[in-house]
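FYI, not all chains are in this one, though none of them got moved.
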Amino acid sequence: MFPHERKLIRERLKREPNELEWAMLEVMWSEHASYKSSRPWLKLLPTENEHVILGPGEDAGIVRFDDETWIAVGIESHNHPSAVEPYGGAATGVGGIVRDILCMGARPIALLDPIRFGPLEKERNRYLFEGVVKGIADYGNRIGVPTVGGETEFDESLDNYTLVNVACVGIMRPEHLVHSHVTEPGLKLILVGNRTGRDGIHGVTFASEELGENTEEDRSAVQIPDPFTEKLLIEATLEAVYTGKVKALKDLGGGGLTCASSEMAGKKGFGAVIYADRVPLREPGMTPTEVMISESQERMLFAVKPEDVEEIGRIFEEYELEWTVVGETIDEPRFVVYWRGEKVADLPIELLTDVPTIEWELKPYSAERPVETPDVSFGEAFDLVWGSPNILSKRWVWEQYDHEVQGRTVLKPGRDAAVLKINDEYGLAFVADGNPNHSYLNPYHGAMGAVAEVVRNLVSVGAEPLALVDNLNFASPERPEVYWSFAETVRGLADAARAFGLAYVSGNVSFYNEVVDRPIKPTPVVAGLGKVKLEDIPQGAFEGGLLIGVVGLTKPELGGSELFARLGVEGGLAPRVDLEEEKANASGVLEAIRRGLVKAVHDVSRGGLAVALTEMAVAGKAGFTADLSKVPSETSSPIEVAFSESHSRYIVAFPEENLEELKGLFKHFAIIGRTGGGDAVFLWNGRELLRKPVSELRAVHESLPRLLGEEE
Amino acid sequence: MKWRVTVTVRLKEGLNDPEGRVIGKALRNLGYAVEGLRVPKCFEFELESENPEEEVEEICRKLLANPLIHSWEYRIEPVS
Amino acid sequence: MVKFAVIVFPGTNCDFETERAIKKAGAEAERVWYKTSLKDFDGVVLPGGFSYADYLRAGAIAARQEIMEEVKEFAEEGRPVLGICNGFQILTEAGLLPGALRPNRVPRFLCRWVHLRVNDTETPFTSLYEPGEVIRMPIAHAEGNYYIDDPSKVRIVFQYSDENGDVSEEANPNGSVLNIAAIANERGNVLGTMPHPERASDRFLGSEDGLRLFRSMVELARR
């Protein structure tokens, strides 16, 4: 908390808060809980359209899938805790977002995990990577929610740090929606789940500060994951919700009981009384302050009518969960805490929940500057990029995740987007993307690019985009350049979403991502939902005897590309998003898929055309011959055509007889070759640039375990 | 010189220990009057080293335990 | 109509889709919380998941719950008892099937589609397969490495193989003795399988090979 905020609190309250009150104010006024630095900008995001049932403001957003089915969706970061305890930090991150979905009344059905690390050459980064993946696996697998996709990226700028984002979707029937706030006084507040301990005390303040060199002191922010209790909480909560007697529901996350109960009561102008001494404790000798702000995991807060308490309690008991009535809602908008019969805190509730925003100084910067594309042979460039840890298959990651549990995963990890079967006819596509290298060079276009890539990945599996959520990972907003890049990012996210007619239904902001004064690159991560007819889903891989077409225009846009990263080239211009072209190509590809014109589709993103083509060969049963000089492009350099990361592009493979019809769907479209054979062959004007057996390329693609020093 | 090392890594006091709780409860259900069950992690190995104390301490800190949440102890004996 | 109980322990998580697959195979199915009773059922399925979070050893704590006494009676009476993944682990821990499921050779969770060679079509669960047929199903486990001191003592039902049915070392995902993926008791009415047939019971999910297992099980129960 900043000095001016303390002053304001004293003025508003007309007295000095006591120790407990300060502690509660401290967590509620933290960046993490209050969004005080981000709120002014987040207002720019479009949040409504015909698909949106519930936009940002509660624990998760809700989207209409069809008249009987709604989808709850949310995204969370757990960066700081994962950087000091990768296993527990990542695992409890999963637990948190799953409870966010659950408390809307939805059954969590899938997770995505965009995760980022420093280079794998360093032992500490490997430790963080392995710990995070194991944490997500152990938690997601045990609670039976499949992790169906994600991103895994390695970058020098994250040395000794990690960004762990997790997105979750849940499925619900409209009548089961439960809000996070009460609309009446006299409801009993039931706390259920794990006992409260000292773990996680000051977690939100911890997440609102930079990490220091000495992380020992951050111990209290680390929690031990308990997926066993979480799984029981999921089933018990849903059973309770299905009775129709739950009036409001919230999980206990950052800010613990203080945050959950004050927000639940205060949102519509009511108040709450909490009897803190009734909270079941795991440790002896805890103070009321510790009880009120502990962030012990796997706890939920229910509001129910007094006459329904026993019935709901019995459900918890059936699942062997401990439950206690810890308070009630009151008419007066106050937040009152009792401890052994004594009133120990009494605040106007809006002092906790209405936190004034802060607008920091903004200072534009640009890391963009023109650079020459280095003189490098095609073969050398290809090997560098194809062998990059960012391009390698992440099978090692997703095979540790039970991505099939619940029996809905139609498209598994490894495809452009995951698809979950929702009913006999339709599926839900789910994907997450971000590109901090692009965002670093140009935060506005980087952010638009993240949205564009989400759309392309949805479209590539045949899905009509439905809705977005965003997770903004940034360094300290107190740095003017960072704050400016944040504002630019939000602007980019807003403009791109508007162009596609999409809305953000939920999101998350994580500031202060720095280790020892080294800020991270702006890292917006966007997750998207789409709806797809199961029969329509195309392949993502080559089979023999097809023509290969490229949709979209390739420009000399190597700034922030994988090739430049590998070559150590700094600067360049980030790829620009042409929203009109992006939209036109997306509808063209969707139309082609609907008409059954294409066999296989894959979007072009990181690593450019060379990588996209090779991925389709490695995933399939056939090689290809592709003449890159035929690609619709604004450059005549084979390197630029092959590795540029221009947006709006797709590769399609289709039978020759569909050519004419297909051509008519696009402005920029060309046949560049054919599938077949056992080699990947790149030509330029008929001359061979590179020829490699697909089997060899596959072996490289699957070499992540070797980079981690594994025997296999 | 060669040493026989036994390391025991425990969760620090006060941290949630779901594993210990679940196993303890299972034993009570079977009728045993068991209390406060904990499941430390144990490691047994041989170490070739000139300064085993220092190395084992390092091994614990770097890999076998996370100092934030664990405490540890070890026994080092010469291999005969 | 015949009716199967799908037993749910704390931490079980494949109960819904298993119930769905049994229904699709033509029987009634009901999820049954482990504290209730199994009367009125014709067969029992122990689905996959993490009963008691797999703390201690996968399946160990569930195997010692009271309801397993009833499952034993089912087994003794010759009625069908099917354990899938964690269910298989529970059956070995409970002594209803021989051997033990140890941590995978590469000690971590592995979720992957595998090929299986059908080795025994004489069990009530496999009567709809051809001898030697190669089928596809996913595995998802951390402790599926089947161990038995004397493999001649078990009735091997499925073995991990390549797509041609070759039971090779390369096709062994977890280190199981003789690539064992599923076994049955001597009488054949108790089956434990690490691969998940319920996840291979829908063409959109990648295969319907698993559905035949439920169909044959339902047929047996009808008789």
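Order as written gives the chain letters A, B and C; numbering starts at 1 within each chain.
To be clear about the criterion, a residue touches a chain if its C-beta (ideal position, glycine included) is under 8 Å from a C-beta of that chain, and two chains touch if they have at least 3 such contacts.
These numbers come from a predicted model, not from an experiment.
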(request) Taking the file as a whole, write the stoichiometry using the chain labels present. (result) A x1, B x2, C x1
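As a convention for this text, only the chains that are shown with their structure count from here on.
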(message) Between chain B and chain C, what distance separates the C-alpha centroids? Give it in angstrom.
(response) 35
(request) For chain C, write out the residues touching at least two other chains, lowest number first. (result) 52-53, 55
(request) Provide the list of chain A residues touching at least two other chains, using ranges where the numbers run on. (result) 227-228
(message) Quick check: in the complex, which residue numbers of chain C touch chain B?
(response) 52-53, 55-56, 61, 64-65
(message) Under the definition above, what is the set of chain A residues touching chain C in their complex?
(response) 134, 137-138, 141-144, 227-228, 231-232, 318-320, 398-410, 412, 421, 427, 534, 710-712
(message) List the residues on chain A that touch chain B in their complex, please.
(response) 84-85, 87-88, 127, 194-195, 197-199, 215-216, 218-219, 222-224, 226-229, 282-283, 296-297
